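Sharing a structure below in structure tokens format, with a few things to ask.
The complex appears here without one of its protein chains, the remainder shown in place.
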Amino acid sequence: MKEIFVIVLMAMLTENFVLAKFLGICPFLGVSKKTSTALGMSMAVLFVMMVASILTFLIHHFALVPFRAEYLQTIVFILVIASTVQLTEMAIQKMSPSLYQALGIFLPLITTNCAVLGLAVLNIQNDYRLLQVIFYAIGASGGFALALILFAGLREKLELAEVPQAFRGPAIALVTAGILSLAFMGFTGLAPAS
Amino acid sequence: MFTNETLLALAILGSIGLVMSVLLSIGKRIFAVETDDRFDRLMDILPGANCGGCGFPGCSGFAQGLIDGTAKPTACPPGGPEVTVLIGEIMGVKLTPGEPMVAVVGCAGDHSAAPPVANYQGLRDCRAAHAVAGGAKSCAYGCLGLGTCQTACVFDAITITDTGLAIIDRDKCTACGACIEICPRQIIRLHPKRDEVHVLCINPDKPKEVKAVCTVGCTACKLCTRQSERLVMDERLAVVSPEVKADIPASCALVCPQGTIFDLRQYALSDWILDPAARRNFEQRQEAWKAEEKARKAAAREKKSASKAKPKADPDTNTDANAEPGTDATPPAGGEA
Amino acid sequence: MSILTFRGGIHPRYNKERTAALATKPLAAPDELVLPLSQHIGAPAVATVSVGDTVLRGQTIAQPGGFVSAAIHAPVSGTVSAIEPRPTGNGTLGDAIVLTNDHQDTETSYSGLGEDWAQADAATLRDMVARAGIVGLGGAAFPSHVKLAPPPDRTIDTVIINGAECEPWLTADHRLMLESANAVVSGLRIIQHILGAPNGVIGIEANKPDALRAISQAATGTPIRVVSLAVKYPQGGEKQLISACLKRRVPQGKLPMDVGVVVHNTGTAAAIHRAVVDGRPLLERIVTVTGTAVSQPANYWVRLGTPVAHVLQHCQTELTPAGKLILGGPMMGIAQKHADIPVVKSTSGILVLQPKDATTRPASPCIRCGRCVDACPMFLVPQELGAFARLRMIPEARAAAALDCMECGSCAHACPAHIPLVQLIRLAKADIHAAARKKM
Partner (left out) sequence: MSTPLIVSASPHATSGATTPKIMWSVVLALAPATAYAIWLFGYPALSVIAVTVFFCVFFETLCGLAMRRPPTATDGSAALTGLILALSLPPGLPLWICAVGAFVAIVISKAVFGGLGQNPFNPAMAGRVFLLIAFPADLTRWLVPQQHTGDTLFGEPVTTLDAQGRITEYGLTNVDAITAATPIGLLREKGANIVADLPGNIEFLLGHINGSAGETSAFLLLAGGIFLLIRRVIAWHIPVAYLGTVALFAAITHLVDPSTYAGPAFHLLSGGVMMGAWFIATDYVTSPMFPKGRILFGVGAGILTMVIRLWGGYPEGVSFAVLLMNACVPFFNAWTRPKPFGATTATSGGAQQ
């Protein structure tokens, strides 16, 4: 139980995928202009991370390992992730066209979101069991959501700020992300990777 | 050569791919959505300036409005005739683009011509200043020069002169109407782009009152209306009539005693407003033209008296004698002497 | 007597002591009076006289131009010298009747109901108020008879007389309550009678103890409740006054009558008394002339239509260069370009400030201190509304309830960065209205 807690805490805070591991920066910058969109993106990433990490875990252990084909890891994982993203995309387009509009290109780009692939790979590297994989995915996507939504809130506030022309857009977003990342360093040591 | 290894890899990849593609095709069935590709095609051709000239919030709103049938297909001013034709192609209708227009600020009363009578302090915004005692100018119609139209213009077509006047660049203006809508003085109006002469005043007050507040205001002397049928009187204001189609002679501007009428064939607008040399040049030309006119008239009179025709009043001294038919019934208190 | 109040608001420097103790003096009528046809909210009045006509003091010279409109009467006897556009207090020209004073003050005859007004029915009394051309004298200038005619589905149980006079500097209502306490109380009772409202309340800020005493004395023997209000701006705001006196909250976008209340100003109540009891129309009002540039501050009974320049002349006040001339109080009054404007029905004060008090400090960046939020008596977020206005974020401004702002100026007064919040919010409101029009 404590181990699960540590995994979630670590994935969310101390080793936050976005702010400490710097994975998934593309959607972090791309869909953080509004909190509502950020929330939608977080949900999409949560879903993809959950499904992809379970699928990749199963495929790794029941298809790749038995055939000693671990070298296929990357390509197979990307295949699985891409398919999951495609499914998510279709589902979102059907269920929430406005969210689909708002996410735009960043929805299919979850395919190449290194946070998702990173999670799948880390699952295997860390030698997690299925339960751990599930909670690691929850923690990682929770951390992604936390960073994305906090960041979106800040960016909405920045909309009203008189940012100098030269720093408008991605520049100021990256500065903000940097300071947010500094702040997240405060969680260092909270959940020592056991 | 295929090794077992390669075959195995292909088999694994292939089978996973197969499973996924089956899943995806099932998903495609479940989540099938109809899309209208006209939206994307419209977005491709629209200017993307999001100026709001069509009355919709941004180009995407306009595109949606076109598809829904709530938007007028000819309503995109910045797109011009080309875009209108393209919209017609996409929407499957034949469209004839309207006459190209341009926005003109109807005021030439800068700080020197219509000096401020109060010291306005507060928000640098014409709408705000207008709401405070009608702005700092004595003229209740003149340009306040705080640049609200400039901020509203997404095409960067408006500049505010140091002398407190907005001027619009004809080449950049797309007639989207954003400035017209935001100007609290309703001083900016659309004119056909082919018009080369503009009356730079909208003050409809009595000549005495206009003269009291501004040196370049229209005093309703009607001299210009006798130079061309394009210039007509709207109450106490000379305007270029959009209905009549005829060239406007240069004399329309030259005859104006106030210098209210601007002729862009002679001067650039910024020079006309800012450059004292342009004004001096105008005055010289005005003098020359007057002398010429006098000489011409004298010649005509001589010719007439020679053929013993009835004497005719000099139009320069009697302004009310020859008003255009159909103009204001109440003549101004006093014409230019 | 407990002191009642509302939430939010500010404590500006009141500066009332200069004129609070000065008895109201009648001001000599000028040679020429300018009576704008639109001195009230609603349709402009329609002139019933023409140039050259001789008029008597008290004679109707303009009829209401609609239901929400008010009649205008000649404050002096003389002749109509012109009906033409003249400068008005909002900086534009407006049609006005110009009277040349014959200095005879020949009056028409008035017929009031005397003290027997209680015998008359509501419609008769309301008509008398309408014919007297009475509008809200606190500054809003809303025709009073309209407020006395609520739709039949609204029951009014309470009438509040606003004697808060929370605008700094002004003492017109204060003097009126001292000098015409009986008229105010009687006016309230007439209003109650017209509306069939059993409860009457007179709210007075606690910084006017003499007025509280005078009104309490005048109200003895009546069921009228005189309440002492905390000294806070905008205590006299309609919704704030109702909240303080009755603990009732007027719902967003609704009117006081929706919670069974009607609020009138003390001056209005006294004018209604005179209209009903004496049959006298609204010809003059109390105007406080004060400010740092006024050497002889005073409270005057001023004939409507008297040019401000004439009033200032009597107070030996020069408009100093770079000073400021304000019609009304410092919080909601309107700055003027010149003094060639007439005193109208809503002019409660003429404030002339010296340059050092008049200069607006340049705005600096907002530091999000939240003082505007604490000050706003409508519980809005002025800082944010200002940002929305600046960036023309119209739907956001509407969602943030910009239209609820009553422009009391508390936020701008409190702002340490001197951001012209009221001006910004006005822009936001104009934008919202424009967007709504566009949609229709």
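All chains are identified by letter, namely A, B and C, in their written order; residue positions are counted from 1 within each chain.
The working rule: a residue touches a chain if its C-beta (ideal position, glycine included) is under 8 Å from a C-beta of that chain, and two chains touch if they have at least 3 such contacts.
All values reported here derive from a predicted model rather than from experimental measurement.
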item: Partner chains on view for the chain not depicted; value: A, B, C
item: Given C:81, C:182, C:199 or C:359, the one touching the chain that is not displayed; value: C:359
item: Listed residues C:68, C:120, C:257 or C:381, member touching the removed chain; value: C:381
item: Contact residue for the chain not shown (choose from C:147, C:208, C:324 or C:345); value: C:324
item: Residues of subunit B (touch criterion as defined above) contacting the omitted chain; value: 116-123, 128, 131-133, 136
item: Touching residues on subunit C - with respect to the absent chain; value: 10, 12-13, 91, 168, 239, 243, 249-254, 319-326, 328, 330-340, 351, 353, 355, 358-362, 364-371, 373, 377-381, 383-384, 388, 396, 399-401, 404, 407, 409-410, 412-418, 420, 422-423, 426
item: Residues in subunit A touching the chain absent from view; value: 35-36, 150-154, 156-158, 160-164, 167, 171-172, 175-176, 178-180, 182-190
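In this text, only the chains that are shown with their structure count from here on.
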item: Overall pattern in which the protein chains touch one another (line/ring/star/complete/other); value: complete
item: Pair joined by more contacting C-beta pairs (A-C or B-C); value: B-C
item: Most distant chain from subunit A by Cα centroid; value: C
item: Distance between chain centroids, defined by C-alpha means - subunit A, subunit C (Å); value: 61
item: Distance from the mean Cα position of subunit C to that of subunit B, given in whole angstrom; value: 42
item: Subunit A: positions in contact with at least two other chains; value: none
item: Contact set on subunit A toward subunit B in their complex; value: 59, 63-64, 67, 69, 72, 75-76, 79-80, 83, 86-87, 90-91, 93-94, 97
item: Contact set on subunit B toward subunit C in their complex; value: 55, 117-119, 121-123, 125, 127-128, 131-136, 138, 140, 181, 205
item: Of all residues in subunit A, those that touch subunit C in their complex; value: 159-160, 162
